[in-house]
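Just one protein chain is left out here, and the rest sit where they should.
As written, the chain order gives the labels A and B, with residue 1 at the start of each chain.
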Amino acid sequence: MGSYTSYLCFNTKSLREFINITAQVESAVKESGVKEGLCLINAMHITSSVFINDDEKGLHQDLAQWLEKLAPYGKDKYRHNLTGEDNADAHLKRTIMGREVVAAITNGKLDFGPWEQVFYGEFDGRRTKRVLIKIIGN
Amino acid sequence: MGSYTSYLCFNTKSLREFINITAQVESAVKESGVKEGLCLINAMHITSSVFINDDEKGLHQDLAQWLEKLAPYGKDKYRHNLTGEDNADAHLKRTIMGREVVAAITNGKLDFGPWEQVFYGEFDGRRTKRVLIKIIGN
Partner (left out) sequence: MGSYTSYLCFNTKSLREFINITAQVESAVKESGVKEGLCLINAMHITSSVFINDDEKGLHQDLAQWLEKLAPYGKDKYRHNLTGEDNADAHLKRTIMGREVVAAITNGKLDFGPWEQVFYGEFDGRRTKRVLIKIIGN
């Protein structure tokens, strides 16, 4: 069994952003040399996400608006913010969007359906964040 | 390390449906010959889910109604639907229910608790969709 580890870095200009990282994940799979295996992609921070969805701008706006409705920003809305933070909503938004994706590698490639794209979802940006890619297989 | 790949196909009559796929996943585990390992089961589409919950009809009705409340259908409610689609709500519903399940294989069997059953959750049916089963281990 072989394994491969790499890290992606992000420092978004906006507080919230969705970034398509499919090409980086594909590169990692190629570099790993793994033909059959599993690829874990996870946010290493608790106010951001890795998820799979469509690369369509309207949908991303819908997602952002929907998350704001389900888990609104608000310095005075959450107990967590009594610690001096104002990012409690980001913890909740990331909870809905998920921390990680596990993808299959088949014949040396990500075994994806036609519209599957991997995204990094930032909910508390303007600081450095990392994503981990871990691949195991043969 | 051994690996095994198979695909399930669905074309539901209803727009939304929950289908118990535990028996198919168990068959795949048996066929793989893997005794100790991991089994990834994921929707290959971005308007459907694979998740684990109880096989109880009342609960499935509760889930459907709850998802409709959190992410209501509506042609005019979402920017994504300006592309001509009417399935933005299905993208959101699948986000809550999740894309994938990773299950352990122990002694050649799915290592599940007493009530764990694997479901395919369709939120934009009446077209062909696929689920991927990927198994790695010894």
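The rule is short, and it goes like this: contacts are C-beta pairs under 8 Å (C-beta built on N, C-alpha and C of every residue); 3 or more make two chains touch, one makes a residue touch a chain.
Here the structure is a predicted model, which is why all the values come from computation and not from measurement.
K.L.:
Any idea which of B:23, B:59 or B:82 touches the chain not displayed?
P.N.:
Per the contact definition at the top, the residue touching the missing chain is B:59.
K.L.:
Pick out the residues on chain B that sit against the missing chain.
P.N.:
1, 36-38, 51-54, 56-59, 61-63, 66, 70, 96-98, 101-104, 106, 111-116, 136-138
K.L.:
Which chain A residues would touch the chain omitted from the figure, given the whole complex?
P.N.:
With respect to the unshown chain, the touching residues of chain A are 1, 3, 5, 38, 40, 42-46, 70-71, 78-83, 88, 91-92, 95-96, 98-100, 102, 130, 132, 134, 136.
The rule we apply is simple: only the chains that are shown with their structure count from here on.
K.L.:
Would you kindly tell me how far, in whole Å, the mean C-alpha position of chain B lies from that of chain A?
P.N.:
Using C-alpha averages as centres, the distance is 20 Å.
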